[in-house]
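The structure's right below; bear with me while I get my questions together.
Every protein chain except one is present and positioned as in the full complex.
For clarity, chains are labelled A, B and C in written order, and residue numbers in each chain start from 1.
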Amino acid sequence: MRSGIGTRLLGTAAVASLALLAVMALVITPQDVNQLDAVRFLYIHVPLATLMYVAFGVTAVASVLYLWPRYRARKWDLLAGASAEIGVVVTGLVLVTGSIWGRTTWGVYWTWDARLTTTAVLFVLFLGYLALRRVGGDIDARAKRNAIAALAAAIDMPIVHKSVEWWRTLHQKSSILDEETFMHPHIHGSMYWTVLLGIGAFLLLFSWLLVNRYRLAKLEDRLEDEGLERAIAERRAEADALTGAP
Amino acid sequence: MLRDAVVMAGKDLRIELRSRVATNQVAPFAVLVLILFAFALDPDRGVLARAAAGLFWVAVLFCALLAIQRAFTVEASDGARDNLRLSGLDPAAIFLGKAGAIAAELALLEVILGTGVVLLYNRSLHGPVLLVVTCALATIGLSAAGTVYGALAAGLRVRETLLPLLLLPVVAPVLLAATRASEAALGGTTGDGWPWVRLLGVFAVIYMAFGVVAFGPLLEESS
Amino acid sequence: MAVEDQRAPGRTQGRRRLIIASLVVLAALGFLVVRGLGNATLYFRTADEAVAQRQQLGTERFRIEGTVVDGTVKGMSNAVAFNIESKGVRVPVLHQGDPPELFKPNIPVVLEGHFQGDAFASDRIMVKHSEDYVAKHPSRVTVPPSTVP
Partner (left out) sequence: MDSVVVHLHGAVSLLGRFPALAGVDLDVAAGEVLLVQGPNGAGKTTLLRACAGLVPVVDGEATVLGHDLRKDRRSVRRHLALLGHATGLYDDLTVADNLHFVARSTRHAAAPPVDEVLARLGLAGRLASVQVSRLSAGQRRRVAVASLLLRPAQLWLLDEPHAGLDADGRERLDALIVEASRAGTSVVMASHELERARPLATRIVTMAGGQIHTGTRAEVVGVA
């Protein structure tokens, strides 16, 4: 399984849009009236945060599909794992970029407000999930265990979110996904388009990473499968050796 | 199913009764945690009183971890898991029974710890109803989620280290909500506490439902 | 052996249980979403709420939020004094230490500290930004920073 033309195009598109994003974010867009240059964190922090939800969303959906007997296939487990791995890295980056941005604008690296706490819990939840994935055992048992763990973490998320949303936040509200103001965005002119570009660029990057990580996982899995057929043959030969000719 | 659950819970509680691990090890550990907090924070008496609710629930959480580990170590030994699978007990009933036994142990520990908080931390009680409801729902939630994750980690070699990593973030809302509700109960502003009780109720209901469905597959995997 | 006919009910029972459990989970989450926002006074209190609860708060530590009133900011050596306002209620603030870089009049801030007399003694200023981003030198009108409704 070599990477196909589609994947390569995807990779090229991701790199190109990231380059465009860099130019837009760092050169073309203006300073913010309050935040000055610090506003440029917007173009990386918001896309990363979007990616985080997408990645864990893919993990949750793939886990449901694995547990659904009609759709059960090992690929869903591999996809869930691949997406969660990227998701954890992205969440780490969300926390880092958020902290730096927070220090320059709010004046603090960290505060226990709703949004920050939820994200931190999300990070640890899926860190645990990845640790569980690395524990060995029978392949199908392992996949089922992983899927259950992912779902248990996923249904915890709305609870965590609500439990901390009863706090008011220091974090600003959503600027993009606000249906009332969708046509009159909270973000001004070129800044708005740059955020959208950023989300698009990072989604391309995510798809590219996911495709490659998933393909790698699949190859590893096939390696084990091929070993299995050989193992059955060897096992039978073991019997023949003991009982004379086959 | 309920009858099966009672059989299972009865067995687990009988094990605790005979081995006395809960009373001889976990309870002293809980009191020790309280004393250590008191020792560390005593110079600033105000801090201790203000943090009492949080410290109480952190101590409960530690004990819950120990109780869950213990509940599944018992099953992991010497083919007991096979016997459980062969027994014909409904997996949902096994879940309810185990969670029930853990909840009963935790309830006992909470009484001990609560007395300790009143004595050591110098707090008085204003809203007993709120406090009792909070403790009940938080305990059910903790044991339900803990039993799910205990079973998840039970067959694994690394369960001692994996269980806290998996469980603690999941029960973070319980810790938060129970602390806030208990603070309200201790401080006399019971009105502030009820929304948190609602959250505790939702958490307990969700993990009970999840455990009833998920325990079958969890018991199956790992041989 | 009367096993064949035992299995079928066992299976449908499992499926029914799964459906009921899923409904319970969804209902519980839905309940949380609909009824969740009971009281929202936990991360910070607005200036007017803090004044209304002045007696109860005593010298307890809490977070307070309000917009910095223009013309009240007085810098001192290693301290700054200003007023914050929320719903027409003003609270005088004395902050120990340097304010963050982006601190200026007419923006909402969250302060950590406690009441000292009628003034609020703060030791941490966090600048609260709105979700509005506006270019620094636009040809259009700037939107005033919003605070909690």
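Here, a residue touches a chain if its C-beta (ideal position, glycine included) is under 8 Å from a C-beta of that chain, and two chains touch if they have at least 3 such contacts.
Here the structure is a predicted model, which means the values were calculated and not measured.
Within the whole complex, the absent chain has one touching residue among B:D42, B:D82 or B:E160, and that is B:D82. Taking the complete complex into account, residues 4, 7-8, 11, 14-15, 18-19, 74, 77-83, 85-89, 220, 223 of subunit B touch the chain not shown.
Residue-level contact of subunit A with the missing chain is found at 137-140, 224, 227-228, 231-232, 235-244.
Keep in mind that, in the parts below, only the chains that are shown with their structure count from here on.
The distance from the centre of subunit A to the centre of subunit B, with each centre set as the mean of the Cα atoms, comes to 31 Å. Annotation for subunit A: residues 155, 159, 162, 166 touch two or more other chains. Looking at subunit C, one finds that residues 25, 29, 32, 36, 38-39, 42 touch two or more other chains. Residue ranges on subunit C touching subunit A, taken from their complex, read 25, 29, 32-33, 36-44, 65, 99-103, 107, 110, 124-138, 140, 142, 145, 148.
Remark: subunit B residues 145, 148-149, 152-153, 155-158, 162, 165-166, 168-170, 172-173, 176-177, 195, 199, 202-203, 206-207, 210, 214, 217-218, 220-223 touch subunit A in the complex. Across the complex, subunit C meets subunit B through its residues 14, 17-18, 20-22, 24-25, 28-29, 31-32, 35-36, 38-39, 42.
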